[in-house]
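Every protein chain but one is kept in place in this view of the complex.
Moving on to chain A:
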Amino acid sequence: MNKPAHQKPARLAASKKTSIFVRGRDGRISAALLNADVVVERHAMKSLASSALSQAGSVKTHSARAPHLSNIERELAELRKVVAALAVRSVAHEEKAADFDVVSITVLDADTAYQLLDSPPEPTEALRNLIALR
């Protein structure tokens, strides 16, 4: 049983790059995200900040051998929020994938193409001579 005098606000800390740690008042790390990007961190932090894990005095410790049903439900709810944050990340990445390289495309103006196809110029003397080479 935890004493109220030892209760400290849950600390929510996110590294700049890849991880989020949520600590309960007992010092246990309750959730972590690895290899996530800024979008995920922002959403996950927002989600977890208002969650039960971040509320002081609301977490009770139970035996690992007999987890309380409400704890399991709470952890499931946290996981759902993380999954939602990951979904946001995938959308953000899809938007980035719209880049398209147009440098290598050959472009002709329509008048020139029209003329080359319908009224092709006579082959030059040099071209005739060239194709005769072996």
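Simple rule for what comes next: contacts are C-beta pairs under 8 Å (C-beta built on N, C-alpha and C of every residue); 3 or more make two chains touch, one makes a residue touch a chain; residues count from 1.
The rule is short, and it goes like this: contacts and distances are computed from a predicted model.
The chain that is not shown carries the UniProt protein name "N-acetyltransferase domain-containing protein", picked from "N-acetyltransferase domain-containing protein", "Branched-chain amino acid ABC transporter permease", "Thiolase domain-containing protein" or "Response regulatory domain-containing protein". Not every partner is drawn; the one left out touches chain A at residues 105-114, 116-117, 120-124, 126-128, 130-134.
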